[in-house]
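A single protein chain has been omitted from the complex, and every remaining protein chain is retained in its original position.
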Amino acid sequence: MHTLQTPPATPSINDLLQMYRALWRIRVFEGQVQRLAAAGEVPGFPHLSTGQEAVAVGVCAHLSPQDTLFTSHRGHGHVLAKGADIEATFAEILGRETGVCRGRGGSMHLVDAAHGVLGATGVVGGNLPLAAGAAWAAQARGEKHISVVFFGDGATGAGVFHETVNLAVLWKLPVLFVCENNGYAEFTSREEHSNVKHVSAFAAPYDLTAQTIDGNDVLAVYAAAGAAIAQLRRGDGPYLLECMTYRMAGHFVGDAQHYRSKEELAAVREKDPIERLKRHLLAQGVAQSELDSLGEQAKEEVQAAVERARVAPHPDPRTVGEYVYSAPSLAHVP
Amino acid sequence: MHTLQTPPATPSINDLLQMYRALWRIRVFEGQVQRLAAAGEVPGFPHLSTGQEAVAVGVCAHLSPQDTLFTSHRGHGHVLAKGADIEATFAEILGRETGVCRGRGGSMHLVDAAHGVLGATGVVGGNLPLAAGAAWAAQARGEKHISVVFFGDGATGAGVFHETVNLAVLWKLPVLFVCENNGYAEFTSREEHSNVKHVSAFAAPYDLTAQTIDGNDVLAVYAAAGAAIAQLRRGDGPYLLECMTYRMAGHFVGDAQHYRSKEELAAVREKDPIERLKRHLLAQGVAQSELDSLGEQAKEEVQAAVERARVAPHPDPRTVGEYVYSAPSLAHVP
Amino acid sequence: MSQTFIEILRRALDEELARDASVHLLGEDVAAGGAFGVTRGLAQKHGEQRVRNTPISEAAITGVATGAALCGLRPVLEIMFIDFATLALDCLVNQSAKYRYMSGGQLAVPMVVRTQAGAAGGAAAQHSQSLEAWFIHVPGLVVVAPSSPVEAYGLLKSAIRLGDPVLFIEHKRLYTMREDMPENPELPPIGKARIAREGKDVTLIAYSAMVNIALEAADELARAGISAEVLDLRTLLPLDMRTIAASVAKTHRVVIAHEAVQNGGVGAEIAARIGSELFDELDAPVTRVACPFVPIPFAPELERALLPGRDDIVRAARGLVHGQGH
Partner (left out) sequence: MSQTFIEILRRALDEELARDASVHLLGEDVAAGGAFGVTRGLAQKHGEQRVRNTPISEAAITGVATGAALCGLRPVLEIMFIDFATLALDCLVNQSAKYRYMSGGQLAVPMVVRTQAGAAGGAAAQHSQSLEAWFIHVPGLVVVAPSSPVEAYGLLKSAIRLGDPVLFIEHKRLYTMREDMPENPELPPIGKARIAREGKDVTLIAYSAMVNIALEAADELARAGISAEVLDLRTLLPLDMRTIAASVAKTHRVVIAHEAVQNGGVGAEIAARIGSELFDELDAPVTRVACPFVPIPFAPELERALLPGRDDIVRAARGLVHGQGH
């Protein structure tokens, strides 16, 4: 496992306040998904990123709209942190015509091309080579932007993770592999999935630069991601960033979580990334009131967007057959 | 990469003479395949193991018929070293009714269940999880025998290699992974396939015991395999043995080998495992004449078997539909 | 007292684990009960060695199950969604299905791959597919798709005991369906269809969750004075043409209904065989009711608009009986 070459970037207080608000945005957003899912307003089975927000925020703080992002089944936070419109994202999760994918994709297949969100996959590991491919396209065109892919620790059980890492290293692709190691794959703990405790350990054989950090510390994520992305932009090849984190919610909305003890869940709350940034900012002399109002602003911003999404129109059933092919002539298949 | 726990087994002179003959058996066998393939007598596109015989012989010297073996597209040598009948094996490669698979399988799909040869695959990497499964069956039944799988360095590009290693370690399966690293995958060198020079390097993250050895030195293979198999029989989990070797022939019979220089091919001949064992035995005081006669015996033994195989009956076309299902009632599909 | 599809499947697995020591379960989270709870409690009862959790490695676990089957275990592998069977196809198609043949009869692969398929409630494009048609195109495989809890109970047991690689497809909408277990349920033979309802005017051929929809359609048709016979194929490979022929000889009209997209679906093979083998029996063209050629959308109203339903079958059957549609 390598350590950082370049000194960690240090965010200004203002940057941190932005991130604080961004963390709250995701937290509130996921809370609304949970609430409405419980109320039966959300189709499918959404997976929440509650507790893992610092990874999304700390990494995406370094990205431009041209940088491409791929995420997984647990991608709401990444998409928001990348700049996708809150209302359009929520509308997609509700399956509305105003959703980013016009209600065709849903929670597990969020795409917002205008903001560089090129996709999410419901098949674990399936997003990894796509991100490498986007990086290849940038490399082939001599463009300077990079590709980022977020995935869970369970995805390292999938062969395509290893295939993709091998190819990315071989081709020196500007792709950042961000693993959110939350210690579980569905109901099964990491120990039962693999003898390999840290995902970053997979990097060594390839001479892939990698680091394991505390993914609940947004400052640590910001610093590590900054250094990693700097390396990528220099054209020095891929980077694997493992962020140790915790999922405060169930695997999906409705998961009874029999596999986790009360104590464990309590301990998880201790590590809440929002609380930790708050403590840091208070120590830096930021007023409690300012932080509270930032939280409030995020809450209002999201809730307003959610309410607009809830009253947005549903897709027209007559349009169900659109977007299958490039040309109508190809689409005439019964 | 770990080193051996147990002292290397030391073969007796007699063991070595057996191995010398076994090496010649494979060498002559492959020579006959090449000769008859060139003459158009061999269907398909056989892949020869010429130059890699020491791996097959050194490993299989430790195996009983109950131990299961899986090999790849380059498996003639492994199958013979495991004890399969020479004539039935050659007959299979000729597609005859007397072949081990009654001519249904061919060079890339050799099976000889009676000798524990449970299969070969034409799909690179496909044999690895099958071998792990055979090991699981032994473990589940509390049997002491082990499972061995031979594969090439190119197979480490396939995701299923990594999936299988992870599972084998997790389940502590008695499976020996034997990689024949001959530096090429078809026409492309290892360097172009992976940034990982040594396949054994993949073991470290899993805490899988692994070793890289000179695969053209049958003594080294015998010793390393002996120690590895001892560990397996103790129930201490899987082992990865990387054998550095060279393919003296083309990727398949007919390969023009534009991708290798005359010098490289000459250097390869320098490393001939048969020559090396011969030098060792002469140094041990074995008479040249004895070695020559062993070579001669192998040659005659194989050539006689080949000639019998060549005149063996072809499969009856009317039986083409047999062996698809367990019961005729299931097989009535037009 | 009635039980759900999931509970009855669990009972079948429990009994097979108890009956035969060579039966082993494996799959992602199966020791924790599985994503849908089918295997709940089985690891505790039969041991974690018999009911094993696996990593997210569809390719490897299918290979491991196949290798174990070659050595005489009878693995029952759970692939959580048939959409993920795409990751297991090399092994299933190139190895499991062909092993008996390629080895000239030396080896067999007595294995069952349980998987879950179909669309419901916004599972969206990658968790809703019906891909059974791929598997009926592969010599050496057997494909079973039960239509009810009790059917699933017997068919799963028959599949586990068969001796060939079986793809066992469970429709997610059936998981909550309830039925009473009969005293001593018979085990339906693999390869035999079932007449779910007798009729004389038109034959409705269906399988999996579509059987119940076909039965509803038959009720509706009865009200319109049309007597529909409903066939539950149960096994898609091999196909029970004898039962189909007997029904067509009686009704001379056929509607084939499945949830999979029509193009290249199982219905195509059935229609083609009826068209060639029973040409002179047909009074009207064989009609297929299936999903239009579109991925499954997320939004419920789009999903609903796409999926074939009772009314589509009724309309097709009426068309045939009243001579419309051709």
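Chains here go by letter, A, B and C, matching the order in which they are written, and residues are numbered from 1 within each.
What we mean here is this: a contact is a pair of C-beta atoms (placed from the backbone, for glycine too) under 8 Å apart; a residue touches a chain by one contact, two chains touch by 3 or more.
Remember, it's a predicted structure, so these values are computed and weren't measured experimentally.
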Which chains here would be touched by the one that got left out? A, B, C
Among A:Ala137, A:Ala204, A:Ala230 or A:Val286, single out the residue that touches the unshown chain. A:Ala137
By the document's definition of touch, the residue of A:Arg27, A:His47, A:Arg74 or A:His109 touching the omitted chain is A:His109
Which listed residue (B:His62, B:His109 or B:Arg247) would be found touching the missing chain in the intact complex? B:His109
Hidden partner chain, residues of chain B it touches: 43-45, 92, 95-96, 101, 103-109, 121-125, 154-155, 157-159, 185-188, 192-194, 259, 314-315, 317-321, 324, 331, 333-334
In the full complex, which residues of chain C touch the absent chain? 59, 83-84, 86-87, 89-90, 93-94, 97-98, 101-102, 124-126, 131, 133-134, 136-137, 139-140, 237, 239, 260-261, 263-269, 271-272, 275-277, 279-280, 284-288, 293-295, 297, 326
Take the complete complex as the reference. Which residues in chain A touch the chain that isn't displayed? 68, 70, 99-105, 109, 111-113, 118-119, 121-123, 126, 128-138, 140, 147, 159-160, 163-164, 166-167, 170-171, 322-327, 329-334
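Everything below uses one rule, namely that only the chains that are shown with their structure count from here on.
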Compute the centre of every chain as the mean of its C-alpha atoms, then state which one is farthest from the centre of chain A. B
Would you mind pulling out the distance in Å between where the CA atoms of chain A average out and where those of chain C do? 36
What is the distance in Å between the mean C-alpha positions of chain A and chain B? 45
Quick check: how many Å separate the C-alpha centres of chain B and chain C? 40
Per-residue multi-chain contacts in chain C, two or more chains: 55, 57, 59-60
Touching two or more other chains, which residues of chain A qualify? 157-159, 192-194
